[in-house]
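The following block contains the structure, expressed as structure tokens.
Of the protein chains in this complex, all but one are displayed in their positions.
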Amino acid sequence: MILNTLSIFLISIGIVFFIGGAVGVLRFPDFYTRMHAAGKGDTCSMLLILTGLSVFQLNDPTLANFLVVGKIFFITLFIMITSPTSTHALIKAGFEEGIKMWKRDETKEDGE
Amino acid sequence: MYRIAIFLLLLGIWIVFSGKFDAFHLFLGALSSLFITAISGSFYFSDRSKSFGARMGEIIRLPGYGLWLLWQIVLSNVHILKLALTPGDIKELDPTLVRIKPKLKTDFGRYMLANSITLTPGTITIEVGENEMLIHSISKHTADGVKDDSMEKKVAKVFEGGES
Partner (left out) sequence: METFFVFAGVAILILMLPIMYRIVAGPTAIDRIVAVNVIGTKTTVLLVIIGILYGRVEMFVDFALTYALLNFIGSLAAARFLDRVNPDKHYSNMKAEEASK
């Protein structure tokens, strides 16, 4: 029962962070700021949801379930290592292609 | 020494992923781990001049650093959530490029510093050079946070034995 509550709690917080990432990708003004939302908004929510799922798996502590938890741990570790790397590769590709950076002043002139 | 460590690591991964403990599958795992160690054993640890004690110190200090990084990830997600759910014009958004010159010596230290900068709130590493890094920061406030070298000192303490 405690494990179920903990798992529901973790997954709900993870989905809230996913909302942050998705809205950020939709709303932010240029490529680089969108990259911030895409690269970071996913790591933590993914981590929380997968932790919640593995906590749910521990309800029934058999050897097979422990192996599943080990595999989920590997996925988490793998995404934690690769997510900054792919973010870095993509933002470098965009930077070298010469995508313009968004500046605050231009939008002020547009808005007024 | 290093080859034995790599072999045990690969065998452990095999056992977790296969999930079978009978002699036949363990034998297959040992065989394939041995093969991989033989053909690509020199890829995994590039700097082999370190002593055994330094390596063990790294392994002992790694979990503390990982916990600190996890906390930073949570903080950066809260930051992104706060920015994304600001109604109307997002006032805090003011992208800048920052250049820092870290004094880390090893490639692995630089890699860890770049990844840590990417995971902390509001900053992404764009380019990593020999002795400078180009960083995109989402606002002036986070740009100030990355300019001081507290994070660099932390990385140096964990992965380069405390010097610099």
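Structural remarks
Letters A and B mark the chains as written, and numbering starts fresh at 1 in each.
The working rule: a contact is a pair of C-beta atoms (placed from the backbone, for glycine too) under 8 Å apart; a residue touches a chain by one contact, two chains touch by 3 or more.
Keep in mind the model is a prediction, meaning the values are calculated, not measured.
Annotation for chain A: contacts to the undisplayed chain at residues 4, 8, 11, 15, 18-19, 21-23, 25-26, 31, 34-35, 38, 42, 46, 49-50, 53, 56-57, 64-65, 67-68, 71-72, 74-75, 78-79, 82-83, 85-86, 89-90, 92-101.
The rule we apply is simple: only the chains that are shown with their structure count from here on.
Within the complex formed with chain B, the chain A residues making contact are 16-17, 19-21, 23-24, 27-30, 32-33, 35-37, 39-41, 43-45, 47, 64, 67, 70-71, 74, 81, 84-85, 87-88, 91-92, 95, 101-104, 107, 111.
Per the touch definition, chain B reaches chain A in the complex via residues 13, 16-17, 19, 70, 73-74, 76-77, 80-81, 83-85, 89-90, 93-95, 97, 114-115, 118-119, 121-122, 124-128, 136, 138.
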